[in-house]
Structures are given as structure tokens and as C-alpha cells.
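One structure is given below, encoded as C-alpha cells.
For this depiction, one protein chain was excluded, whereas all remaining protein chains were kept in their positions.
This part shows chain A:
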Amino acid sequence: MKVLLVEDDAALAEALGEALTDAGVLVEQAATGGEADFLVRTERYDAVILDLGLPDGDGSRWLAEWREDAIELPVLVLTARTRWSDKAAGFSAGADDYVTKPFETAEVLFRLHALVRRSHGHAHPLLRIGELAFDTHTGSVTLAGRPVSLTAQESRLLAYLAHAAPRVVSRSELAEHVYDRDHEPDSNVIDVQISRLRRKLGATCIETRRGRGYRLVDGDAAS
């Protein structure tokens, strides 16, 4: 999962960024609304964490602009506002959910996972593809009930495929959502990680569609 964190307070941005990274989320940061605006329009993210108090205009103003321009990515608003009228303004601008400062990282992650999952149209936090089960909140993976241990990178890759399943995901889409924009991988890296996942989950669970990309399938049904 790749997330844009828009927060002007450097200390909070750093702390929250680290905490999210530790939880396996790929985090990119913007300190101003203008910077966030540019990134949202040029990069692909699974969600945006948006602080309402930004130096160059209220966060809800930027959010309203994005929604007007049909940028529909899930937005989780961070607010230190104590007044409900201000919070309500955030919703009216098009926020999908909010977390009030001071927050707990677990709360932010919980909301974030739920937003991304729902943006892919899944109502239940546990995604099942055949015998494979992916818990969107904890990131844990089980195969036929047995836990599978994955690296952070593998976990992100599988999470994206699981959210998108049964849709085919192109290599460029994967690269955009799973990898840092400064370290865009060559196609080889994706191939290597896909084959590692296949080793851990069974060869048939990730289908390669030539020229189009990958998708998660019910391994048994395919064989």
C-alpha cells in the first residue's frame, strides 16, 4: 500500500511516517498543500493522509479541489480541530474518514486499511482467494489455515494483488503502488518477488497474463 502523508509538522510527519513504514506501508510525504496537490495529480497512491492545518491553506480546501477534479482516492483526514463544525467541514469537502489528534498509530492504520479495502469494493476485512486468506488489518496471510511468513515487500505486493483480485494488475501499476517512486524497480525485481511468492503460496496462485500483468486466482480451481 502506498500512501501520501500530507503533514506540515516535521516531527509528526517523521514519527508517523516511520510508524507506518514499520507497519509495512509505503509512505511518501508532502509538507504543504501545493506539494500534495502536485503529487496527487502525478503519482498513484492507495490513500492520502491529510492534515487539515496546512501552511498554504486549509486541508479541506485542497481536498474539495481534488474531489471537484474527480480525484477519488481515499482520504483520511488528520485533525487537531476541537470544534465539530470544523470537522464537519472536512466531511463536506469529501474526506472518507478522520482521526483526531492526538491519535494512536494503530487507529490510523486501522482506518487506512479499511479505507483502501473499501475503495476496492471489499466490505469484509478478511480477503479470501481460494485457500489463501489475507487479513487487511493485520497484514497476516494464511494458506489453508496455516500462517505464511512474508517479507515486507512481498506482503505489500500480495496485499495489492489481493485487494485488486480478481482484476489483472499490470506491472507498471504494481510498481507504482508497491514501490517507492525514487526506487522504481526494473521489471526484474517484480518477477523475482512474484516467483518468491509463488514458492511460498503455491505455483498456481498467481497467474501471469502475458503482456497484461498478474492476478491472484483460486489456485485449486485453476489447476
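Convention: a contact is a pair of C-beta atoms (placed from the backbone, for glycine too) under 8 Å apart; a residue touches a chain by one contact, two chains touch by 3 or more; residues count from 1.
Keep this in mind: contacts and distances are computed from a predicted model.
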- Message: Looking at what's absent rather than what's present, what does UniProt name the missing chain, "ABC transporter ATP-binding protein", "histidine kinase", "Cytochrome c oxidase subunit I" or "YCII-related domain-containing protein"?
- Response: "histidine kinase"
- Message: One chain is left out of this view; which of A:E43, A:E68 or A:E107 touches it in the full complex?
- Response: A:E107
- Item | Option touching the unshown chain, where A:S92, A:T151 or A:S195 are the choices | A:S92
- Note on the structure: Touch assignment to the omitted chain, from A:L16, A:V116 or A:I194, lands on A:L16
- Query: In the full complex, which residues of chain A touch the absent chain?
  - Reply: 9, 11-12, 15-16, 18-19, 22, 53, 80-85, 87-92, 95-107, 110, 114-115, 118, 123
